[in-house]
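For reference, the structure discussed in these notes is given below.
Missing here: one protein chain of the complex. Every other protein chain is in place.
Each chain carries a letter (A, B and C) given by its place in the written order, and its residues are counted from 1.
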Amino acid sequence: MKVAVVVFPGSNCDRDAVHGVELAGGSAELVWHERTDLGGADAVILPGGFAHGDYLRSGAIARFSPVMGAVRDHAERGGLVLGICNGFQVLTEARLLPGVLRRNTTLRFEHRWVRLSVERRDTAFTHAVPDGLTLRMPIAHGEGAYWLPSADLDALAANGQVLFRYAAPEGNPNGSERAIAGVMNERGNVCGLMPHPERASEALLGSDDGLWLMRSLVESLARARVAA
Amino acid sequence: MTDSYRFSVSIMPKEGILDPQGRAVEAALPQLDAVNVHYVRVGRRVDLEVEAGSEEEAWTMVDRLAQELFANPLIESWQVDRQSVTARMGPSEK
Amino acid sequence: MTDSYRFSVSIMPKEGILDPQGRAVEAALPQLDAVNVHYVRVGRRVDLEVEAGSEEEAWTMVDRLAQELFANPLIESWQVDRQSVTARMGPSEK
Partner (left out) sequence: MTLLSERPVEAPLHRRLGLTDDELSAITSKLGRAPNDLELAMFSVMWSEHCSYKSSRSLLRTLPTKGEDVLAGPGEQAGVVRLGDGLAVAFKMESHNHPSAVEPYQGASTGVGGILRDIVAMGARPVALLDALKFGWPDDGPTRRLVNGVVHGVGGYGNCVGVPTVGGELTFDPTYTANPLVNVMCIGLLPEDRIARASAATPGSLAVLYGSTTGRDGIGGASVLASANFDEGSAAMRPSVQVGDPFAGKLLIESTLELVERGLLEGLQDLGAAGLTCASSELADRGGSGMRIDLAAVPRREAGMAPFEVMISESQERMLAIVAPARLDEVLEVCRRWGLPAAVVGVVTDDGDLVVVDAGQELARVPARALASESIEIPRLAAPPARRRAAPAPGDTPLAHDGLPERGMDPAAVLEALLGHPNIGSRAWVTTQYDQTVGADTVAGCAMAAGVLRVKGTQRAIVVATDSQPNVALTDPALAASLAVAESARNIAVTGARPLGLTNCLNFGDPGVPEAYWQLAESVRGMGEAALALNIPITGGNVSLYNESPLGRIAPTAQIGVVGVLDDVANLVGPAFRHEGDVVVLLGETGAGLVGSAYERLAGAAPDDRPPSIELAREGALHEVLRRAAASHLLESAQDVSGGGLAVAIAESAIWGSLGADLVAQVALPPAVVLFGESPSRAVVTINPSNWNELARLASGNRVAAKMLGQVGGDRLRIRLVGVGATGAAEERGAGVADALDVPLADLRRAWQQALPRVMGEA
């Protein structure tokens, strides 16, 4: 099983993502954004960072990178796509995920350790998470306030597309609607979240809760292999 | 043969969508004793020049960029204005 | 008794001052096959409404805010435009 980690100019969590996948027992390789294929990878991670500087609007330019065509095809074939932080922003800009990530209501970049409640444990991205565990990991972003018109928010919840919410004691750090920290598409194969599981995959670094998400991804690929 | 057409695109938060930046500005106004200022909205402005065979063609290009790149239609509205090529904004006259 | 005057202030990087945003956008345009687009500059736009006894008074207020609050005269130039009160930017017609 191989995971492609896309490198946009300005990505800065690409190597961290590879490290996270490897800690979870998977293998990963970096894929430059000008490529039009994913090098035969079974899953894609769009990592954190500031793709193309993110000056205009996070993810606005990255969605036009050549590699995004391959990512879209991969998603349409049902392949797994995980967007972390800036990667989540890119996926929403590319309309592969619903919603918008707006400027934090604090109007500041926020680096904080937060806690995530996992709303569903029966997905490709969360099945390994032990019951009842809330996940502690850091956020580091200036534009992470999840937004959708409230009617759509109801639908999103009803469809079970809300995967993560910011939880007590730290709570909602950026003004996200309904404390949403991560969502997936209707089909359940594309997921994005603002917090950084790859930075919380070792106890030495303060938490290894993020490893549950990396494991879920890697093990999902293994299963798919067996099934195929 | 082509001509240069200059445009400015204004991208503003849609009506009815909360604008924290505008709020922050309003909150700062009293310190500058500017008490009679309201409805502050903060957005972006993008100036650019398009080489095109016709003004029509230039407009099409700008509209596409505004819609696909400069603005996120979910939360932002935009407006394109044609400018005279000479009117690149220099230091303010004020 | 006072009236409402509506303005929009455009704040753009001064000529000669590096505009990283404009550069990043320009560098990305080929990916949107918008090759004939040049001189991209990215700035801010602030819309606001001023209560004042006269238009004169309103202009004075906006000019002051533009200079002291919205723009950094060292690196930015600005331009104030009067707008009809009705003309609050709604969703784009496009």
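Note that in this section contacts are C-beta pairs under 8 Å (C-beta built on N, C-alpha and C of every residue); 3 or more make two chains touch, one makes a residue touch a chain.
The structure displayed is predicted, hence computed values, not measured ones.
A.B. asks: Indicate each shown chain that the hidden chain touches within the full complex.
C.D. replies: So, taking every chain into account, the missing one touches A, C.
A.B. asks: Please identify which residue in A:Arg136, A:Arg199 or A:Arg215 touches the non-displayed chain.
C.D. replies: Of the candidates A:Arg136, A:Arg199 or A:Arg215, A:Arg199 is in touch with the missing chain.
A.B. asks: Which of A:Gly79, A:Pro138, A:Gly175 or A:Gly192 touches the chain that is not shown?
C.D. replies: Final answer for the missing-chain contact: A:Pro138.
A.B. asks: So which bits of subunit C touch the chain we can't see?
C.D. replies: 13, 16-20, 23-24, 27, 72, 74-75
A.B. asks: Spell out, residue by residue, where the missing chain touches subunit A.
C.D. replies: Subunit A touches the chain not shown through residues 9-10, 12-13, 15-16, 19-20, 32, 48-50, 52-55, 108-112, 138, 140, 142, 196, 198-199, 201-202, 204-206.
As a convention for this text, only the chains that are shown with their structure count from here on.
A.B. asks: Cα centroid separation between subunit A and subunit B, in whole Å?
C.D. replies: Chain centres of subunit A and subunit B, defined by C-alpha means, are spaced 31 Å apart.
A.B. asks: Please tell me the distance, in whole Å, between the geometric centres of subunit A and subunit C computed from their C-alpha atoms.
C.D. replies: Each chain's C-alpha centroid was found; their separation is 35 Å.
A.B. asks: Would you mind pulling out the distance in Å between where the CA atoms of subunit B average out and where those of subunit C do?
C.D. replies: Subunit B and subunit C have C-alpha centres separated by 7 Å.
A.B. asks: Which subunit C residues reach two or more other chains?
C.D. replies: Counting only residues that touch two or more other chains, subunit C contributes 25, 32, 42.
A.B. asks: Among all residues of subunit A, which ones touch two or more of the remaining chains?
C.D. replies: 56, 61, 64 - these are the residues of subunit A that touch more than one other chain.
A.B. asks: Under the definition above, what is the set of subunit B residues touching subunit C in their complex?
C.D. replies: 2, 6, 8, 10-12, 14-15, 22, 25, 28-29, 32, 34, 36-52, 61, 63-69, 71, 77-79, 88-94
A.B. asks: Using the touch definition from the top, list the residues of subunit B that touch subunit A in their complex.
C.D. replies: Counting only subunit B, the residues touching subunit A are 20-21, 24, 44, 69-70, 72, 74-75.
A.B. asks: Any idea which subunit C residues touch subunit A in the complex?
C.D. replies: By the definition above, subunit C touches subunit A via 20-21, 24-25, 27-28, 31-32, 42.
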